[in-house]
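Missing here: one protein chain of the complex. Every other protein chain is in place.
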Amino acid sequence: MWAIVHKFGSPQWFYRLSCRLEPWCWVLAALSLGAGGVWGLALAPADYQQGESFRIIYVHVPAALLAQSVFIAMALASLVFMVWKIKVADMAAAVMAPFGAAMTFTALFSGAVWGVPTWGTWWVWDARLTSMLILLFLYLGVIALRGAFSSRQSGARAASVLAMVGVINIPIIKYSVEWWYTLHQSATFSLTERPAMPASMWLPLLIMVVGFYSFFAALTLLRVRSEILRREGDKRWVRALKEIPS
Amino acid sequence: MSLRLQARQLACERDDRWLFDGLDVMLESGEILRVEGPNGSGKTTLLKILSGQLDDYDGALEFNGQPLRACRDTFLANLLYLGHAPGVKAGLTPLENLAWYQALGGEAPDEAACERALNDAGLAGFEDTPAGRLSAGQNRRVALARLTLTPRALWVLDEPFTALDREGVAMLERRLSHHAKAGGSVIITTHHALGGLQRVRRLRLGEALA
Partner (left out) sequence: MSASDGGALRPPPHGAGRAFIATLSRGLRLAFRRRGEALNPLVFYALVITLFPIGISPDPALLAVIAPGLLWVAALLAALLSLDTLFRGDFEDGSLEQLILAPQPLWTQTLAKVCVHWLMTGLPLALSAPLLATLLALPAGSYAVLTLSLVLGSATLSLVGAIGAALTVGLARGGVLTSLLILPLYIPVLVFGTGAVEAAIAGQSALPYLAILGALLALSLMLAPWAIAASLRISLNG
């Protein structure tokens, strides 16, 4: 059992696997982002209430979904790293954090831009936007903590613990912010919460979500591979790679 | 039951640098293991691994034939580790410091024993002076008083002679020799000569990999 876990977690094995997987992820990402983008931004009908501005949904929702799932993925990778001491898992957690922060920022920014035509202001303390903002702070904390240690191993472990503590807290924060919002605001018009969206609207959204996820997968594989090369640069199998140009 | 600490093919990597690799260590009852090596050769790290503080190593580490990770409780119950910092609270008196260590070791409070230990360490008359007002050498002696306070089979001492005066050095050497003769074991790093001790084994770090 342990031998298998460690074999699958070995940088060399992962490197080989990701070499094969990565092109497919890029292809899927390019196809679905292209198709979803054109369909959603140009072909889908405009919203009867919000007009053209609703099209921000095709960026906002996938980014917000990724922002949350990247944190969960990061915490899972951290857990694997802490329990089985698999270095690749830590590398994955390390490269996921900035990406997740970027997605959270994208969701916040697109939400703010959306707010201008919808609410007439750049920022509203909307429950969804507020928990996104807190999520951004959580990401920044994990990134800052990792960077603060002079020893990379200690930084990796500290960031792992924080990611796991954070992931336990995310649902609690989310629900408490929702509670806070309903307490202080009588139900107003909320972004993206709408009855029965026609298929011509939600299908491109679904395709965009798939595109964002495959882009995330491809980028993570790429960055983990470069991280492997950076950290394992003096290993024999890495040196062997250089001799055979691929 | 006597003590045996054994490490096979011990290796420790710190940020892509191997501090040591393929290290075999064997320590039995009555032995003193002296870890030597230049600064930065990983002496303190090795001592931290051998005292169960650092879990970040490759290779096998066994205490009485069992993996250390599996019998941590028994191991810690028989370990006395003194690091670079003496672990003496400046705001507490030597007596209070020792009382805390006694409780931490799961022993019943025994003030008489604490006083005896301080007396043996040459701190008679300072029992109730806050440790912050004592000198560095006296603080070191408070920490060393733990050697007699609680009988532990394995002593892991990282530079224990630091800040001690000549008389203190002699006292500690006597105590080390006494402990080894009584069947205890010691792992020690020091730049000191360690004269007059028998059964001292040496372990040099930082050469094989140079």
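A and B label the chains in the order they appear, each numbered from 1.
Note that in this section a contact is a pair of C-beta atoms (placed from the backbone, for glycine too) under 8 Å apart; a residue touches a chain by one contact, two chains touch by 3 or more.
Since the model is a prediction, treat every value here as computed from it, not as a measurement.
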Of the residues listed, A:L28, A:L65, A:L145 or A:L241, which one is in contact with the missing chain?
-> A:L145
Only one of B:A153, B:I187 or B:L205 touches the unshown chain, namely B:A153
Per the touch definition above, residue among B:F20, B:Y101, B:F126 or B:F161 touching the missing chain = B:Y101
Pick out which of B:A60, B:A77, B:A124 or B:A193 touches the chain that's been left out of the picture.
-> B:A77
Cross-chain touch to the chain not pictured, restricted to B:G30, B:G137 or B:G206, is B:G30
Since one chain has been left out of the picture, which residues of chain A touch it in the full complex?
-> 82, 134, 137-138, 140-141, 144-145, 148-151, 153-154, 157-158, 161-162, 164-166, 168-169, 172-173, 176-177, 179-180, 183
Write the list of chain B residues that the hidden chain touches.
-> 1-3, 29-30, 48, 51-56, 64, 73-74, 76-79, 81, 83-92, 96, 99-101, 103-108, 116, 120, 148, 151-153, 178-185
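By our rule, only the chains that are shown with their structure count from here on.
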Chain A and chain B have mean C-alpha positions lying a whole-number Å distance apart equal to 47
As the complex stands, chain A meets chain B at residues 151-153, 231, 234
Listed in rising order, chain B residues that touch chain A in their complex are 14-16, 56
